[in-house]
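Note that this is a trimmed complex: some chains were dropped, and none of the rest were shifted.
Naming follows writing order (A and B), and every chain is counted from residue 1.
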């Protein structure tokens, strides 16, 4: 297609040369924009920036490098600067990154936006408008330009007010399930209470009373007695705040007074309480099935296990079942967050936590599950008959390599240089020019 | 930020002071709009409405209070009135709320919209454009203003035509799963047929024939025999209309003739039929596992139960299992509707029905599950040894409080004033000024 046809397409500049810059420029080009990418180094700045007038300029830099742009002030004056940076930590004092940028470039119009997106999303994400780009800024017309561009790239664009809202936008990707904290704590407290209560009643008291050793109840049977109690109480906690609100309205005789803060927060946590209740109930169901089967099929083993020397067998089989159930449960949560609508509701930190944190948890639990299974015949000669090792050993090779590799990368000798590289450090550069 | 910077932001008026008004004004302010909230009482109307020219006016009132606005006619003339009301019941005669409003204010431009949103969604909903705002009205330019505002607030805005479409919009939030009615009825009819057939064959006939008492088959075993038959027939009902359509096309020799209405409706119901078939199959699988376990582990109990005096034991254990399975199943549906994409596809009435109706059902089933479990040892002294009550009693305290509270609030002495309060009534006002 001829050049004359592309005149109407918008022109966008990007300063910075990291992953985000590359992904952004690739997506902009896909959607028919003309893109100029420059380093923040004035010498390396393409003359295109000087020529292209009236265009948007994305600052794809770490905020600590903003001062190096001060020499570009004349070139950037009168332009729209889009600040895509995130906060480096929660609860920072002082101005937000975007506000500091606005102070440094008083003749430019600073707009905050695009910071919730990862380079990965920009590169591979669908053009489905359900992924949001929140935008704020003090100049309405500049905001409109950025909102229009976000929509052109296939994102849902939302104006969230003036530049004072930029702190909230910058901190959003760092939040880790703030709405789940209270409900999770409640679940854990309830579980601890019921677990200790049952342990006291069924394990400790019988031991003190008549020296009956029920210690092998702790890993599975006691857990399965505590879970349904937790599930039931959690479910009633879902419906209690609505009742309290009704009673309060009846007592006050009006609905125009605000509820107390704790009740408002409780109302907002009902969805999470309900889902955790469901999780406990589902785990209880699975545990019950497994226990019933064991009781039926392993009747003799358990009977024999009452003798002290075989109790280790019960422990092993219980740990085997538990790790399998929990590993599958964690994988189930992982699978759920792979659903588009669920994954899109998470921010970058939450998504990484679920996909990487829970993923490794599930891997460790699965390996434990297999190890508990193969414990006692891993070292028997008959497991190696025909010179074929048992399957469970074969299937452990790769997972163990991954776990060991992960562990090595967590050691400081690896993690420190790796983090430096991810922040832009390069081996071949000399120290002074290292930014 | 200086005042001069906010000049470009749009100005919106809201008449009415209920939940919806407060949530709407909060969201508008979040998205950088200037908002004036006034009561419908002309005396209390802020002068801002008189000054602010050309702005949108939201009517966040019950439609029965529209006539009280007639005194404001000069002030409202030439403005865009956004009618956010819902129908009070389905199948009403006459004009829709928006059409009556347009008759009352011939010099204003009436636009219907925002009525599918709850105050809750406005306050806490994500800015994700997947939540729709359907808009209709007779003036294209007024519609465009409202559509633009809806998009600014982070909703997907859709033009659905002239004001004659307003009745459908007003009635939409009152619909209760219209597309599920037929498939659910089919499932229930099929289940009844198979259940009665099996009861006739396996329970009634053996009793008449040779006085064999199989009455204890009814709660679990017969249900589990009927479920797979229903699932299988339902699944074939999913694929039958496609076949019929093909045969019809072959017979007619053309695809340009419309299918009969019943076939069109059947085609549209395939998704629901398939999901219900899946539900029956899943329940069958769970029931089968439970039955198999009971058969294996409780062989002696069941053998003993053939003697009449122990049959109550079988009944109890069957009801215990059934209530547990069904309670978990209902919770599972609840958890599913917590998925963003599923929840957004429901209207307000459907969402309330699922979250509140099914939620309480699940709570009742769970309590029943626990009660059937603890039935016979709730009153034995040894359940209270060491002065510790059994866990299942502890876990019932809160749920029973909630159920009793819910029951009390359903009594007319509580529900009548509560509903009045929710419609805006206040205790301290005297009757005449009560609107």
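Simple rule for what comes next: a residue touches a chain if its C-beta (ideal position, glycine included) is under 8 Å from a C-beta of that chain, and two chains touch if they have at least 3 such contacts.
As the structure is a computational prediction, the values presented were derived from the model and not from experiment.
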Copy number of the whole complex, given 2 identical chains are placed, is what? 3
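One rule holds for everything that comes next: only the chains that are shown with their structure count from here on.
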Dist(centroid_CA(subunit A), centroid_CA(subunit B)) in Å evaluates to 30
Please name which positions on subunit A make contact with subunit B in the complex. 129-130, 132, 134, 136, 138-141, 156, 158-164, 194, 197-198, 200-201, 205, 209, 225-226, 228-233, 235-240, 242-243, 246-247, 249-250, 252-256, 268, 271, 274-275, 277-278, 281-282, 285, 289, 292-293, 295-297, 339-342, 344-345
Which residues, counting only subunit B, touch subunit A once they are in their complex? 1, 5-6, 8-9, 17, 19, 29-32, 124, 126-130, 152-154, 156, 289-290, 293, 296-297, 324, 327-328, 331-332, 334-335, 338-342, 356, 359-360, 362-363, 366-367, 370, 385-386, 388, 391-392, 394-396, 398-399, 401-402, 405-406, 409, 414, 417-418, 421-422, 424, 426-428
